[in-house]
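Missing here: one protein chain of the complex. Every other protein chain is in place.
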Amino acid sequence: MSERIPVGVLGATGMVGQHFVKFLANHPWFEITFVGASERNTGKKYSEATSWRLPGAMPETVAHLTVSECKPKGAPHIVFSAMDAAVATEIEQEFAKAGHTVLSNSRNHRMEPDVPLLVPELNSDHLSVLAAQKKARGWSGQIVTNPNCSTIVLTMALGPFAPFGIQRAVVTTMQAISGAGYPGVASMDITANVVPYIGSEEEKMEMETQKILGACDGRGFTNHPMQLSASCNRVPVVDGHLISVSVELESKPSEAEVRAAIEGFTATPQKLGLPSAPARPVIYLPQQDRPQPRRDVERENGMAVFVGRLRPCPVFDWKFLCLGHNTVRGAAGASVLNAELMKAQGLV
Amino acid sequence: MSERIPVGVLGATGMVGQHFVKFLANHPWFEITFVGASERNTGKKYSEATSWRLPGAMPETVAHLTVSECKPKGAPHIVFSAMDAAVATEIEQEFAKAGHTVLSNSRNHRMEPDVPLLVPELNSDHLSVLAAQKKARGWSGQIVTNPNCSTIVLTMALGPFAPFGIQRAVVTTMQAISGAGYPGVASMDITANVVPYIGSEEEKMEMETQKILGACDGRGFTNHPMQLSASCNRVPVVDGHLISVSVELESKPSEAEVRAAIEGFTATPQKLGLPSAPARPVIYLPQQDRPQPRRDVERENGMAVFVGRLRPCPVFDWKFLCLGHNTVRGAAGASVLNAELMKAQGLV
Amino acid sequence: MSERIPVGVLGATGMVGQHFVKFLANHPWFEITFVGASERNTGKKYSEATSWRLPGAMPETVAHLTVSECKPKGAPHIVFSAMDAAVATEIEQEFAKAGHTVLSNSRNHRMEPDVPLLVPELNSDHLSVLAAQKKARGWSGQIVTNPNCSTIVLTMALGPFAPFGIQRAVVTTMQAISGAGYPGVASMDITANVVPYIGSEEEKMEMETQKILGACDGRGFTNHPMQLSASCNRVPVVDGHLISVSVELESKPSEAEVRAAIEGFTATPQKLGLPSAPARPVIYLPQQDRPQPRRDVERENGMAVFVGRLRPCPVFDWKFLCLGHNTVRGAAGASVLNAELMKAQGLV
Partner (left out) sequence: MSERIPVGVLGATGMVGQHFVKFLANHPWFEITFVGASERNTGKKYSEATSWRLPGAMPETVAHLTVSECKPKGAPHIVFSAMDAAVATEIEQEFAKAGHTVLSNSRNHRMEPDVPLLVPELNSDHLSVLAAQKKARGWSGQIVTNPNCSTIVLTMALGPFAPFGIQRAVVTTMQAISGAGYPGVASMDITANVVPYIGSEEEKMEMETQKILGACDGRGFTNHPMQLSASCNRVPVVDGHLISVSVELESKPSEAEVRAAIEGFTATPQKLGLPSAPARPVIYLPQQDRPQPRRDVERENGMAVFVGRLRPCPVFDWKFLCLGHNTVRGAAGASVLNAELMKAQGLV
């Protein structure tokens, strides 16, 4: 009999939900026992309710589960929210009110002044706001969010630069089609093409980054003062957001210092040995033409961020590329790592 | 009998050469009468010597020409150079010495202090250096170059911004595979992938832009003082280089002023009515998700540059996208427009 | 003032409708004066009602037209139907009843026993059934259909083989994404992938081919007795359906005889000099690796079918590849050519 902690996935039949189901298959701590979806699927087997669109077969252990309504009653304490933004606010709050810990991938609560926008490698101290959250909202449960898929790749890559004092950054993304869900981007739009627009993405990157890298005093957050300009593009790549970054740093480190910072970067999840944490969260690839989405995105189970081509920037100080797996580190894996951190810290 | 001016193409059987052949088919002023290639093809019909890789059929008028050696003897006065950089220097100089006007797409002479790096819409006055070139080198002919394919797209788009005082720009390119010639990029490298490296491309963009936008006093050039940082990427697109630009401007124009500058931008080629000049060299596309390579690159015969998504930049002043046809405006078409300008100004 | 014949397009704002608008721009005989669409677009300018998704700009002459309801009143005599199959039956019949000639690209009436499934190069005699159609249905107008986009490519390519007695054919298609309209195929389904299923496509190809190549006695049709097996696949190509064909022929022609039949193939549209008819409807490409969708589909304005790699088949007699433009020869261009034929024969 399983000793694993039961968890639920809200919005389990959609694309993000499927990524949670895939990521949690064989998880050492958590076991999906609850799959929530919209009413029209309630009562069906997960395998019948779901058009499985991920490579490989649907995990057997979830296939036979019966789809439930997205209601707290009967749901496990920990629930992952993969719901559409259109419905997430109310349902997530209902779960939090009913005492559940909600790990949300939806954008709805990310910028709330009492909700952590958590990246365990960067701001595990932001969890200290949870007491204030529960008190202010009168919840016995709590909501913790993870960033937008492009934001997390950028912030992870900026992590090693933070000690040098990030002042300004100009970034351009080249984002995978899987970031848009299913059916998502029309093939007539993206085949042999680039679409230089992703709705609200630039605003999300710019705002979320400042919150993530900012400070938390237990009652609320102070934005990081860096200036950030993001330009977001969709490219015909299946998985993996690649970002071109130019960054200005206060302390003017040498190349060797930057490389050492990247290669030595480690953080709370690594110290705690969280099961989904990569051994090294940010990995420098020395080849002159890497990282590349198709070749590098699946490395480290999609949980590390890859940096390459560090070189002087004629306008700022350094420029480089970074890459991360948008549906793993940028969605399901991020939420699960958040839950692991909270478990390890006794917060669930 | 044709009244058109006979011209030659050096390196006519290669990919760039094929683009010249295609672009010059039905040209109102020029007629290809000479196709030069390496020795192993000399004496063959162009149709036999050439693996035609462009869409559509090889132009009949060139197909039957006999391939010549790349030697001045018997070549027409005007020659377009589509030669590999490995061999271009010596041959181009040999032609110039023998009295020919060489319009070169090769990188070899671009940064020479007495060779114009010409974009007719931007720096037609740079042709004034030719007298000094001829004198210093003892040539009866002359060499004029056009920029690298990504440089020209960027500089054309920056043209309307120049009056506002360009101080700094950070740009990221997403470049088409056709920019690498044939066989060029391996499909195993670029299918559903991005390759974040193009050899020497960033250096070329940074240097060439400063020369093009700089001044010429008839004896030499002074670089434009702007700071420029370029990050160059290859994306799985057939034709069209798309560039994300963030720019800092001295005079802090309003959005309306920038839009008016773009929409009113016109220059020498338009005033002279050069046959390959687009009616408007820089065209603003108001749709929120344009320009797009596959949908916009063939417009205006590939000779205009398309700008879109002008919006405030949180770090500098403005950010926008620009797109141009790399093998037309960025290569063959650029060289031909240079020749048209020189013809109209009595320089050939 | 224009002397051209006014025509209308029903379903003008959709993808197929846009292809009609593009194809008819600058048509020497026809001029679009009527654009019909669903109620929610009625009264708007075409340019406002339409998300133009084709390369290049929307034709100016149509952009300013006001969108009408799809009702016969006020519509020109000739109308092209680009409507969804879901609504086409009733509306097309209403137009025919009201005296209009409907050239339909919809599948709805194709297999009707009194409606021509017309390919002018193959079965112009099938128009003789129109008298019976009008009489039986009590219409003063008439309906003529063109085939499915993959069927027309196959049947055109089989045209030159018909005199040898086609007995059996096994074909596999590799079809472009544009055949599915917009948004059509999800990029998550087709990027770097093949989808080996297109709903109802195999059945359409098998049935329609037998009708097109069959006989017409003025009252109805007799199917061609050939056996045909089709396997239909979607590939990541923008335009152009490529078909691999193995065919068994009664009279066992030599390779030279087959090649001569292809190269000499000409038919009614060529004799009549119809403006959209290619000089040669079926063109043999001798290169060993052609036809290729991206390189050949735009040749001959997309109106010819390209055949290549004719070689002996170890199971039947001959195998070869054929390619045609699915949205031109396979849709808008087919319908327009049908109208041209009817005009030339005095049937409109």
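Every chain is named by a letter (A, B and C) in the order it is written, and numbering of its residues begins at 1.
Criterion: a residue touches a chain if its C-beta (ideal position, glycine included) is under 8 Å from a C-beta of that chain, and two chains touch if they have at least 3 such contacts.
Computed from a prediction, not measured in an experiment: that's the story for all the values here.
Note that the undisplayed chain, when the full complex is considered, contacts A, B, C. Residue B:186 is the one among B:57, B:186 or B:215 that touches the chain missing from this view.
Within the set C:96, C:143 or C:242, the residue that contacts the chain not displayed is C:242.
Chain B meets the missing chain through residues 53, 177-178, 182-192, 236-238. Interface residues of chain A facing the missing partner chain: 53-57, 191-192, 238, 294-296, 298-299. In the full complex, chain C makes contact with the omitted chain through residues 168-170, 172, 174, 189, 191-197, 206, 227-229, 231, 233, 235-238, 242, 244, 246, 288-295, 308-309, 313-316, 319, 321.
In this text, only the chains that are shown with their structure count from here on.
In terms of which chains touch, the assembly is arranged so that all chains touch all other chains. Per the C-alpha superposition, chain B sits rotated 180 degrees relative to chain C, a value rounded to a multiple of 5. With centres set at the average Cα position, the gap from chain A to chain C is 48 Å. Between chain B and chain C, the centres computed from C-alpha atoms are 40 Å apart.
Inter-chain centre distance (chain A to chain B, centres taken as mean C-alpha positions): 42 Å.
Residues of chain C in contact with at least two other chains: 53, 191-192, 238.
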